[in-house]
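Omission of a single protein chain aside, the complex is shown with its protein chains in their original locations.
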Amino acid sequence: MNTLSVRTLFFGVYAELASSREGVAEMPSGSTVGDLVDTLRGSRGLDWLPERVVVAVNQSYAEIGTQLADGDEVALIPPVAGG
Amino acid sequence: MNTLSVRTLFFGVYAELASSREGVAEMPSGSTVGDLVDTLRGSRGLDWLPERVVVAVNQSYAEIGTQLADGDEVALIPPVAGG
Amino acid sequence: MTADGAGEVAVETAITTESLDGTEVFRTLGSHADGAVLIFQGRVRQTNEGRAVSSLGYEAYGEMANSELRAICHEAAQKFEIGAISSAHRVGELALGEVSIVVAVSAPHRDQCYDASRWVIEEVKARLPIWKHEHYVDGESHWVGAPDSNLAPERSSPEPEIR
Partner (left out) sequence: MTADGAGEVAVETAITTESLDGTEVFRTLGSHADGAVLIFQGRVRQTNEGRAVSSLGYEAYGEMANSELRAICHEAAQKFEIGAISSAHRVGELALGEVSIVVAVSAPHRDQCYDASRWVIEEVKARLPIWKHEHYVDGESHWVGAPDSNLAPERSSPEPEIR
């Protein structure tokens, strides 16, 4: 296939800023986490995303270069404040 | 008065070695903790007392040179093991 | 609760909406090989960075938060000589004084018990995907750690321009 589809999740302040907790993004096959973040930042109006955004793929922290696969769950993780 | 009388207390292994938990010692006025310990060690058969014995007078740790007063409560403190 | 063993170390974790205090854990944690038990509670404080807090909301990325918490506990079990570890994080709305996190560790000796407990708390604060929404007595609210406080969208009103 030429595209892949991932589920995007927003939490905390990101969910408020995005006015959304969840979405779906279609990306070209071979896209990385970084590609997805750039796409979200540019074309979806999420220009407030910080330069170094923390991302989890399928519930594990991922690098910006991690390749995405169709069906991945990609969460944008604002600065954590548990404890 | 020429003598003073103190109450002596023994705990833990000291009580077992002394076969006693409590006693009374008469000492010359002006005696120190060290004088009392020497007397106990020599004349009362408590020769097993270690060279540096820890002593509390009236429920506070005392120095070997602390002067005794009539009516003091003097406890011989074996190595502590609380906690 | 998610319970399993890391080697011989009993590990239990939870992300929960129910109130926490750790007292149940006190009675069941550890074995006769453990001479030390340490329970840490984090509680909602009435002030944070000088502002009067009225309550807190914790939001978690639930499944990931629990798997991270389990990973932290398993790592602690490998780094430290401990016998058992149990940790739970509360989510939802919490009033002042309520317990947000419990970290309970038992170990043969106290040194390792303190070190493991301390390490787990620091890892939790660095890694657990949980976010804290502070509500202030003055009516404002704020996502703690949000990259720029101007981004916080729930300011109830702009600062008054005229006094």
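In this document, chain identifiers A, B and C correspond to the written order of the chains, with residue numbering beginning at 1 in each.
Keep this in mind: a residue touches a chain if its C-beta (ideal position, glycine included) is under 8 Å from a C-beta of that chain, and two chains touch if they have at least 3 such contacts.
Note that this is a predicted model, so its numbers are computed, not measured.
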{"item": "For the chain not depicted, the shown chains it touches", "value": "B, C"}
{"item": "Of C:Val9, C:Ala36 or C:Ala146, the residue in touch with the unshown chain", "value": "C:Ala36"}
{"item": "Sole contact to the chain not displayed, among C:Met64, C:Ala77, C:Ile121 or C:Ala146", "value": "C:Ile121"}
{"item": "Residue ranges of chain C at the interface with the undisplayed chain", "value": "21-23, 26-27, 30-47, 96-97, 108, 110, 113-114, 117-118, 121"}
{"item": "Chain B, residues in touch with the chain not shown (by the definition above)", "value": "9, 11-13, 16-17, 48, 50, 56, 59-61, 75, 77-83"}
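What we mean here is this: only the chains that are shown with their structure count from here on.
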{"item": "Euclidean distance of C-alpha centroids - chain B vs chain C, Å", "value": "51"}
